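What you see is the complex with one protein chain gone and the rest in place.
== chain A ==
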Amino acid sequence: MMGETMKVDRRDAKLALAHLYVAFIALALGGLAGLLQTLVRSGKFNLPAGISYYTILTTHGVLLGLVLTTFFIIGFQFAAVSRTSGAFSDRVRFWGWVGFWTMTIGTAMTAFFILTGQAAVLYTFYAPLQAHAGFYLGLTLVVVGSWISGFAIFAHYARWKKQNPGKASPLLTFMSVTNMILWLVCTLGVAATVLIQLLPWSLGITDRINILVSRTLFWYFGHPLVYFWLLPAYMIWYVVIPKVIGGKIFSDSLARLAFILFLFFSIPVGFHHQLLEPGITPFWKYVQVVLTFIVVIPSLMTAFAMFATFESYGRSKGAKGIFGWLRTLPWGDARFFAPFVGMLFFIPGGAGGIINASHQLDQVVHNTIWVTGHFHLTVATTVVLTFFGAAYWLIPHLSGRVMTKAMNRLAIIQTIVWAIGMTFMSGSMHFAGLLGAPRRSAFSTYGNSPQALEWIPYQIAQAVGGTILFIGIILVLVIVTNLAFFAPKGETEFPVAEAAEPAERTALAMENWKLWLGITVALILVAYTIPFVDMIQNAPPGSKGYKLW
């Protein structure tokens, strides 16, 4: 690819590494909270010192769902943009650090109010449960910090475009920019509910809150959030994995098209999280179900591109037969193996997603632990294993070290441990959910109801899975610490593959941001305007705040 530097600038590397450190500290603490939850729900364990299950649950959700992901993604994208579009200017790097510290201070604030028991409202913080204002303020800082970093990336991209007129931007930069645009558009929803509704209400400036509006603004953000997690994994699949196995990107243009389609169809879909609530007409729920399902198209394009890359590489090595190419893949390389296992788990994960988003099937699984099982396949396996796989080259690249054979072997074991633990935990969550077991609940037999007693063996299986997963977390922390501080010094490659065929013309046409943003906004307006006006016009009296924990 044109004019790229091969190595991330040393000063940019520091910025990226700082993000990764916070991400892995969040993994350690959030993972411990997760282990404790599965133990409590087995019915065999009580939390010591009067710690509430729901405090632990809030900690787990916020640290892993919001902090680990956001910090890892922004750190990875800083590195990817610096690697493919050249070192940052001092200004861009300065604002990158401002973003980092804003997010870190916000995280510390949020964690303080959760751990002191003033915000057991879970990571969805549904009103009218009312947390301490400091909890909302902390989360606001996390989001504002991510915006600052997003604008730093945009500024760097704009400079690259200016210096390279008439050229398509490097693929990884293009993808990072798309993901940050998606993030900016969707976080406007959560920012609106926090700044206009939740903060004034928790500070006592306003007395009452419109529940449905706040839920709708939350889910306007809540589903695109999962694509904000997923797209960096796709960046690694599309651009990094082909290089790791020694192949080429299947098609540069199709990769860009898939990302644009994700931008269009990840946002106007929040109602599929609200299918079972009053206040939204079935017609508008169905409209958003249709828009939700369209995301299947770029997902299938991605699946095709991945396996086409694998197969054409295998065939170029002389593989024979329908599946002969499978044998040529580098199974012993953790940089490939971890993301590949993640891809495999995305097949049941995606199928479960189609079930959740379906008008009537949701009736069976809504708010059951099935849903928890679903996103532990998609986010906690597909995305997280891909991130682990990326950390195995990204951290040594940034820290100027190399991954030893022993560490690589440990990383392969880590991936296997993760796959086994998740099969136990997520599998039993799916089964228990189909039988009706609820999500986000402490251990309960519901007055020894025969139905609830049936769920307990599955909950014990979840604890077994959770324990295996916690061992997986310890292993990954050992590897990451080694790669950051103790591994032998040396050069590690930041793998960026080339496209199989140059497609500059179409690739350039893909950067019509005014048009893409216009379509995105138009789709959002179609999906939300009428029901939203209706929610405000036909609103019930608002709710005052409750602290019920």
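Rule of thumb we're sticking to: contacts are C-beta pairs under 8 Å (C-beta built on N, C-alpha and C of every residue); 3 or more make two chains touch, one makes a residue touch a chain; residues count from 1.
Definition applied: contacts and distances are computed from a predicted model.
Q: When one chain of this assembly is omitted, its UniProt record names it as which of these: "4-azaleucine resistance transporter AzlC", "Lactate utilization protein C", "Tetratricopeptide repeat protein" or "Cytochrome aa3 subunit 2"?
A: "Cytochrome aa3 subunit 2"
Q: Can you work out which residue in A:P457, A:G518 or A:P540 touches the chain that's missing from view?
A: From the options A:P457, A:G518 or A:P540, the contact with the absent chain belongs to A:P540.
Q: Among A:R10, A:R315, A:H359 or A:R409, which one is in touch with the chain left out?
A: The missing chain is touched by A:H359.
Q: Residues of chain A in contact with the chain that isn't shown?
A: The list for chain A reads 52, 54, 57, 120, 122, 126, 128-129, 211-212, 215, 251, 253-254, 257, 274-282, 285-286, 289-290, 293-294, 296-297, 300-301, 304, 308, 354, 358-360, 362-364, 366-368, 435-444, 446-447, 449-452, 501, 503, 506, 538-543, 546, 548-549.
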